[in-house]
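For reference, the structure is listed below as structure tokens.
The complex is shown incomplete by one protein chain, all other protein chains being positioned as in the whole.
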Amino acid sequence: MPALRVGMVGYAFMGAAHSHAWHTAPRFFDLPLRPEPAVLCGRSEPSVRTAAEKLGWADWETDWKRLVARDDIDVIDICTPGDTHAEIAVAALDAGKHVLCEKPLANSVDEAELMAAAAERAAARGVRAAVGFNYRRLPALALARRLIAQGRLGTLHHVRAQYLQDWLVDPDFPLTWRLRREKAGSGALGDLGAHAVDLAQYLTGQQITGVSALLETLVPERPLPDAASGLSATGAGTARGRVTVDDAAAFTARFAGGAIGVFEATRFATGRKNALRIEVNGSLGSLAFDLESLNELAFYDRAEDPDTAAFRTILVTEPNHPYMSAWWPAGHLIGYEHSFTHQVKDFTEAIAAGEQPSPSFADGLRVQRVLDAVAASAADRSVWTTVPIDH
Amino acid sequence: MPALRVGMVGYAFMGAAHSHAWHTAPRFFDLPLRPEPAVLCGRSEPSVRTAAEKLGWADWETDWKRLVARDDIDVIDICTPGDTHAEIAVAALDAGKHVLCEKPLANSVDEAELMAAAAERAAARGVRAAVGFNYRRLPALALARRLIAQGRLGTLHHVRAQYLQDWLVDPDFPLTWRLRREKAGSGALGDLGAHAVDLAQYLTGQQITGVSALLETLVPERPLPDAASGLSATGAGTARGRVTVDDAAAFTARFAGGAIGVFEATRFATGRKNALRIEVNGSLGSLAFDLESLNELAFYDRAEDPDTAAFRTILVTEPNHPYMSAWWPAGHLIGYEHSFTHQVKDFTEAIAAGEQPSPSFADGLRVQRVLDAVAASAADRSVWTTVPIDH
Amino acid sequence: MPALRVGMVGYAFMGAAHSHAWHTAPRFFDLPLRPEPAVLCGRSEPSVRTAAEKLGWADWETDWKRLVARDDIDVIDICTPGDTHAEIAVAALDAGKHVLCEKPLANSVDEAELMAAAAERAAARGVRAAVGFNYRRLPALALARRLIAQGRLGTLHHVRAQYLQDWLVDPDFPLTWRLRREKAGSGALGDLGAHAVDLAQYLTGQQITGVSALLETLVPERPLPDAASGLSATGAGTARGRVTVDDAAAFTARFAGGAIGVFEATRFATGRKNALRIEVNGSLGSLAFDLESLNELAFYDRAEDPDTAAFRTILVTEPNHPYMSAWWPAGHLIGYEHSFTHQVKDFTEAIAAGEQPSPSFADGLRVQRVLDAVAASAADRSVWTTVPIDH
Partner (left out) sequence: MPALRVGMVGYAFMGAAHSHAWHTAPRFFDLPLRPEPAVLCGRSEPSVRTAAEKLGWADWETDWKRLVARDDIDVIDICTPGDTHAEIAVAALDAGKHVLCEKPLANSVDEAELMAAAAERAAARGVRAAVGFNYRRLPALALARRLIAQGRLGTLHHVRAQYLQDWLVDPDFPLTWRLRREKAGSGALGDLGAHAVDLAQYLTGQQITGVSALLETLVPERPLPDAASGLSATGAGTARGRVTVDDAAAFTARFAGGAIGVFEATRFATGRKNALRIEVNGSLGSLAFDLESLNELAFYDRAEDPDTAAFRTILVTEPNHPYMSAWWPAGHLIGYEHSFTHQVKDFTEAIAAGEQPSPSFADGLRVQRVLDAVAASAADRSVWTTVPIDH
């Protein structure tokens, strides 16, 4: 079986998740190509060496440009902060490497457009690009999409999506890179809201056409970290700096098919650890999901016998459910990282088949345009702001 | 024990609930006055006679003006559609009758202001007025208010409130009075959103200062009913008429204390029968409630031991919980109508004590002003619209 | 409409619940007879007078024999401890009064047999008797019975029933009458287990044929109360006495139709306030209920599409659900006491129709025989003990 040799840039939280997925996917799924975790790339040599050994990568590099130039690499997997996505992805695609890029696709619509254009050029040469909205690969959400695509919900009326976390409630949590605009682009909006927007567009099969939004920074100053990382940091000193991204975002939206959306993303929902929730109500039924119970999908079918019509909680662990025949008998749960393993499976299969993997950079751009409209509306008295959509 | 003689106008859904409450409250609570369901008032003599007998009222009237003029009546209880509230309430208060008026207080801010002014005049003479936001009287929500007032949540950051029902999903549900602006004032906004807004202001102790909103009529035409009633109707013919109220409302909001709010009210959330949900996140903890599980209150306390910190689901049936010592042993649930029984208790006690019952007409006006700003924002591209508040 | 004049013996917890039901049933249901709360009976004149006034009874008596002798009474409603049931019930039935008797029917099989025989004699003269297993009247459990009777569960394989409370966990809770064998007959077994056994036989439509049991008194001595009552008591002094009933009961069982049962009843399940839970698994589906969420019924249907097969949580508040058309719109919950109101409705209708109300004294006897076998097995090394059943 031919190999698919992977070079990965970045090895923090996302790097560990992707690394596990590259190792695990071929042992549970029958893949047409054999993924090889070949080269890990990071700026600090001692750190990247240690990480490569720990995470099971054969080699390492300290310069992503050298990585992209290597001819023994087929895929570049980008797990760095959003400000570097565009440069790496475009260079990799132009060098003929398939690219898997973490979300959000970019920190701005301009960058995202450059990336989508590069992906389109690359596709013409059989080179593939995908963005890492991994939650699409959770069996419960893939099942939700299947049910909606089958028409089980009828005409869609409502989408309500929330991504609630609480790791910034402590005002002494330090000012990590995720709280600085130049690195992260935005705060809860891009980190959490991007997932909610992508899911809403994916599940409904409809694009968002306009938004009215509100952004808020609830704790405007925080201690400067000694050593910044993503979600955690240590040794916060006494110096404080300005938070330049949003702590919370809230917006209403309309979809191309007539549905109304209500979105919220926050890092201040005390007690909610990772509550990405989405509910869709249609003329024939409803679906609801919560990432804190990621093996479950709630479903209501209006066509049922009135005595027993009810929301049911599907335990999405049956062999007929998406991805699940590869795992354990019914009733045995999977976890968060399985979404990445499924992402590797789908990405690998698409490359082998010469097809566009999903979600594409164009999908990533569609999310970016919504986030951009959200920011614009929030900056202008929440006024209704249209989102450019495809036709 | 002196009697409190009640005359009630209207005997549909709300009339049945109030009637039960007037009968039941004195048998479970030790009240300072003895409520007497004395006179029931409705326009059709045969109907009101039958209703009076069935619901246990001693006498009846067919003209609310005659009822207000009777000197053997102490309280006027108004259970009619919103377009009649102002006229009846102002007349009753000016005639020296205490008034309990169903929500929303009125169909417009202008009417609500007249009513609040009448209530203020009346109060000077010891005559009391209250508006029927009955959900404040559910033990779980009264406990929520108690916990917030005790500071258990710290600084409030987020309020998310939804009132989700689904009784309009069927496009052949007829055009009842609740779907006509001249009778109902608004649709989901005034009927459901009013409860959400009142609860949000009650629980937080903060007024809403501005909103950005979206209103939508998802099914614009419906069959004309033969005989219109509130939530149900029979014998819909072939003729159709225009729905002149909203089917769904969504808005973001800001509170005087700095919290952000997200609100949604709809009659199209398929499978959600009566899901009034409200969650409040503060710097020290969170609370969440769902009317479909009205005996429960979810609570998260950040101060807990990190091993066991978690959302707990309080079964609000202990004798130390608000109102509950009057009912059954712990673990025995109460239902929807108990909120009205508790409303009678509180209203009766306030009258006997010569105090202002809660919520006051001024509270009702505060809700009306928010609904008004919502409608204004929705009519003007969702632009941010400030709400006049008290200082 | 003819009246149904009621005399009620006892006015503690159960008396309050029954009293409310006699008042409320005719205002929500169209009954063929008009129940009249006529005479309340208790041994202490000042207490019974106060209670009669508070609970809304027209008259009172201090001797149940005088009550039974009155010719202006049609029904005797027995709400006293179990040791008095047999004497009152037999006398009342023989005097031609219909009888509604609280559960458990009696403190022994012998008494229960006398009562069942009296009920049979009375029935021949058109006089009716029913035992107050009120939970059968909860809409969720009545729906469960309907679904099983329709065959929706197929052949029944498993019944698991638990009645979990925790009010005896505190070792200083006093020695009330419910903890003394001569008054209460047994402890958790008769008070809680009786409900579980009745429900299991009612839902399955099958009698229990044998049991293997274990009884336990976890706290064998408790403070003597100054003034004993049922579930609560005050002023416990320093003297202690022996608990002569079980604190907890556990048993396995077999049903006539081949199902296996596991039962548990306890007053020591810390944190469980009123968790009467029952689950039935059959070849085609399953049902599950928990009294702490009494408006809900979980249902699993094996015939469903494998993608969406799941336990659903039916919110049993639709007009098509048992008893619910009399109450509020869908999604509006009912509470514990509604079970008593429904009991009054069914009892009154049966009397008017000249039919046997359900559950009959024979049903109560069937429960008593199971409890008796449980006690016998527990006393003899848990050995399998058959239960005499009807054929």
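Letters A, B and C name the chains as they come in the text, with residue numbers starting at 1 for each one.
What we mean here is this: a residue touches a chain if its C-beta (ideal position, glycine included) is under 8 Å from a C-beta of that chain, and two chains touch if they have at least 3 such contacts.
As the structure is a computational prediction, the values presented were derived from the model and not from experiment.
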In the complete assembly, which of C:F13, C:W177 or C:F311 touches the absent chain? C:F311
Would you indicate which residue among C:A12, C:L31, C:A117 or C:V169 is in contact with the undisplayed chain? C:V169
Which is it among A:P2, A:P46, A:G335 or A:G354 that touches the chain not included here? A:G335
Among C:R49, C:R70 or C:H157, which one is in touch with the chain left out? C:H157
Write the list of subunit B residues that the hidden chain touches. 143, 146-147, 299, 301, 306-315, 318, 320-321
Residues of subunit A (touch criterion as defined above) contacting the omitted chain: 13, 16-17, 19-20, 23-24, 27-28, 54-56, 165, 167, 231-232, 272-275, 291-295, 315, 317, 328-338
Those residues of subunit C which, in the complete complex, touch the missing chain: 153, 157-158, 160, 162, 166, 169, 171, 212-214, 216, 218, 248, 250-252, 254, 258, 260, 262, 264, 266, 268-272, 279, 281-286, 300, 302, 309-311, 381-384
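Here, only the chains that are shown with their structure count from here on.
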Where the centre means the average of the CA atoms, what chain is farthest from subunit C? A
If you tally contacts for every chain pair, which pair is highest? A-B
Between copies subunit A and subunit B, are the contact residues mostly the same numbers or mostly different, with half as the line? same
Could you please state the distance in Å, as a whole number, between where the Cα atoms of subunit A are centred and where those of subunit C are centred? 54
Rounded to the nearest Å, the gap between Cα centres of subunit B and subunit C is 36
When you check subunit B against every other chain, which residues touch at least two of them? 272
